[in-house]
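What you see is the complex with one protein chain gone and the rest in place.
Per-chain numbering from 1; labels A and B assigned in written order.
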Amino acid sequence: MLNWDWETKEKFILDINEYKEKFSFIHDFVVSSDGEKLALVIETEDKKLTLFINGERWNSSYERICYLNFLPNNSVACLVLQNYEWTMAVDEKLLEETFDYAWNLQISKDASTIAFNIKKDNSYGVCVNGRVWENLFFDARDLFISPDGRKTASYVRTKNPPVLDIFSFKEGVWSLAVDGIPWDKNFISIYGCNFSPSSEKVSATVRLDQQEFSVAVDGKIWDETFLYAWEPLFIDENNICVPVKTEEGFTVVVNGKKIWNKYFVQLWHQRVSPDKKKIAAVVATDFGKWTVAVDGIPWKRTFSQAVLSPHFSPDSKKVASVVRENNKWTVAVDGIPWEQEFDRVWPPNFSPDGSHILAKAEIEGVYFIVLDGKVGKESYDLLWEPQFSPDGEKILVRCIKNGRYYRKILTIGEVLG
Amino acid sequence: MFGKISFNRKQVTDIGIDKTLETISQEDIKKAIERVLKKEASARLKVFVETCMRCGMCTNSCHHYLGHEGDPTYAPAAKVKQTIWDILSKKGNVSKEDIKKYARIAFTECNLCRRCVQFCPFGIDIAYLISLVRRICCLIGVVPQYIYDQVLSHMQTTNMLWFRQDEWLDTIQWLEDELRTEIKNGKIPVGKKDAEVLYLAHGLEAKYMTGLLINMAKIMNVAKIDWTVPDTDGWDYTVKALYAQDLETIGKVIRTHYETALRLNVKRIVIGECGHAFRTAIYEGVRYLGWKEPPIPYIHGVQFFYELIRDGKIKIAKKIKEPVTIQDPCNIVRYRGMGKMLRYIVRELCENIVEMTPKDDHNYCCSAGGGMIDAGPPWKSARIEGGKVKAEQIRDTGAKIVIAPCHTCHKGIEDLNDYYKLGVHVKFLLDIIVEVMEIPEEMRA
Partner (left out) sequence: MEQFLKDPSIYTLARGPLVWIAFLVFFVGIFYRIWEVVKLAKKERIIYPYLSLKYTLRSITHWLIPYASISMRRHPWFTIITFVFHICLIFTPIFLLAHIELWYESWKIRWWSLPQSIADVMTLTVILCAILLLIRRVIQPDVRFLSTKGDYFALIITVLPFITGFLAHYELLLDYKIMLLIHFISGEIMLILIPFTRLSHMFLFWLIRAHTGSEFGAVRRSRDY
């Protein structure tokens, strides 16, 4: 981000209209994080697909191109089907190995790891940086990469009873495999896989039987069981917070022990502040009354339709959430909703010093940048989520107007005009 | 006239009930009963049980009673008597044999259609009481095998049929290829962010009934809807846990549906023609999770088609001439008043409509709903017998086509058609719309 171009006011990158005229069909388009690149998935005359990156055509073509992603260095990674076999392409370079199916392409934060789920000879697993897990399974669902990029995990099915064999299924057929090694226990359900910050540990919520839920860390199940539990989250290496249901209602436990004295009708999407000192979560204080609770204290204002994941400011002082009421969306910051309402609004983005909030929003079919609740002067036909520069002075805008894709840098003042 | 009335049933074996009972203890049963009747249920249970005057007004509202030549043990209140009242009078000390009987009544002799509620002078919600019985059975794992298999699948995969993630994605891709043999540049966008509509499919549409998914894709393409399907788990809108009253799994599945929509930033969720999924997504599921109403609009196929036709987004080229009749699915008509929209659509599609009596929100259940069809082959005859009145209703219309905008009604009536030799074709609205709609020349492949 530091080395991105924060100076050039406006770059016109590509006119998509030209491609619409020239080719029979544009399947998809993807923009790089820094906004410099636009990739178009285009169907050529022979019904094959190829990529145009900033107008430059790849030499190869494929039957399908899926999970298209830009890496931080603006290389392109995607899963492709070629000659009825799936594999990964990074800048047109294909993996040697091919698969019966490949999906869920994921990239670690530092891009050191690129992984995806695979099916090969009716077995399932994960391919990490071109290498397939040593153990494969009867099924592998979802994919998680550890923060340092060194580990991968997936929910796997280690047993394969036939459909309708409910007694075998009831014993549990699911486990979590980390780097291809499954935990030694099976569950009837396992979800919410979460790595610790150092990537050493991994936790997940497990359903023990029809009535009991608990949390397992590296395969070891907590002593405490609950009526229900949502996804766990590591606060630091040794502490895991989880929303659980007890007879009094939902609350947050850390390592199985209650930390809040409050109970809620619902509680989920807990988030830890950057300084690790606070926990914010979406809660329903009563039936149909949703809000955010920070350390167990709910905002006074509640919302009837929805409240989405809370976002902490980088200094951990503020919390913002997307909220919905009367069929309109807006953002609430520390319990106070913006006055402006939207048909849609995307997750809020704090400036580095926490003083401003930026979001993408839609009003009557066109898109705007919203800064601190005020709608920007310019409207766009399409807009990617805007982003603050590292110093918080400037805003990167990636947008399409009249079929033309632009990358713009605006100052805070320029957004509102 | 004064003979003893007793619970006489043909022997049926269902390992989900019989074999499970062998493995559970008396203690398990008692604990489950206490949890459900003392902790989970309160005002409604108490008031409903205490208020029933045993007047019998509900008796002949029930298709199971009508299908069993007036056997009083099939009457709605009688089913409560033989389950909830029995548990309460025994103070929870019930035997395994009792549980077996409760499970049979709750899972295979009541469709939770709530017609009896309309007939009760007090408005006692009998279906709710029967749901409590199912909940008790579910907590100890006593659930018909075929239902429980699907519930176990939902617990992890959120789909009903143990579908792997690649199977869904692969299916969509080959369906898109099929679509493009008919529709030029036809597309089934997968996991597309910021689309207007997230379409969720019935589990079976991804495996055995793929024609429905293609037809939906045709409509979406012709009507130029900005749509997508999920690229993750959560694509299957069914929630068979409703039938077992596995509330925890209902919660997980419904949460996944809404969060998939919120993650993709769509404006609304559209599903096809299915009753239980719609009902769970707007009542049981959201209420269990704490929402008073769905967080974003959850649109049933009937509502969606109604909008498309009303707004001229799809045009009808020719109408069906044969006589048709309309099945009102309980879960969208008695539960959501869609009878008028449904009739508007059918009038636009068909020339000759012969209504059943009674109809609309007073309709009879198809006898397959509420999990009865999902209880599988062991219980097929139970629903065929319960469906007698529906079969007679259909026969009386003389219609050649029955439009059933619900997967369960559709299959249930197909089975009634076979058994009672009704000589009708059962169709989804989707089938008929695709048959009669105009596909502009420039869109044809």
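In this section, a contact is a pair of C-beta atoms (placed from the backbone, for glycine too) under 8 Å apart; a residue touches a chain by one contact, two chains touch by 3 or more.
The structure presented is a predicted model; accordingly, all values stated were derived computationally and were not measured.
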Partner chains on view for the chain not depicted: A, B
Selected residue (touches chain absent from view) among B:T20, B:S61 or B:S367: B:S61
Candidates B:K184, B:K292, B:K380 or B:H425 - the one touching the absent chain: B:K292
Touch with the omitted chain, as defined above, among B:G337, B:G398 or B:G423: B:G337
Among B:H362, B:K380 or B:R395, residue touching the chain not depicted: B:H362
Selected from B:T51, B:S95 or B:S381 as touching the chain missing from the view: B:T51
Absent chain, residues of chain B that touch it: 1-2, 5, 41-44, 46-48, 50-61, 65, 70, 72-73, 75, 77-78, 81, 117-125, 283, 287, 292, 333-339, 358, 361-362
Positions on chain A where the hidden chain makes contact: 265, 286-288
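Everything that follows uses one rule, which is that only the chains that are shown with their structure count from here on.
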Geometric centre distance via CA averages, chain B-chain A, whole Å: 32
In the complex with chain A, residue positions of chain B that touch it: 15-16, 19, 35, 39, 138-141, 145-146, 148-149, 152, 155-157, 161-162, 164-166, 169-170, 173, 185, 187, 190, 194, 231-233, 246, 248, 251-252, 255, 262, 265, 267, 287, 289-293, 295-297
Chain A - residues contacting chain B, complex: 24-25, 27, 43, 64, 66, 100-101, 103-104, 117, 119, 124, 139, 141-142, 155, 163-164, 166-167, 169-170, 174, 188-191, 207, 210-211, 213, 228, 247, 265-266, 268, 284, 287-288, 290, 304-306, 308, 324, 327, 343-344, 346
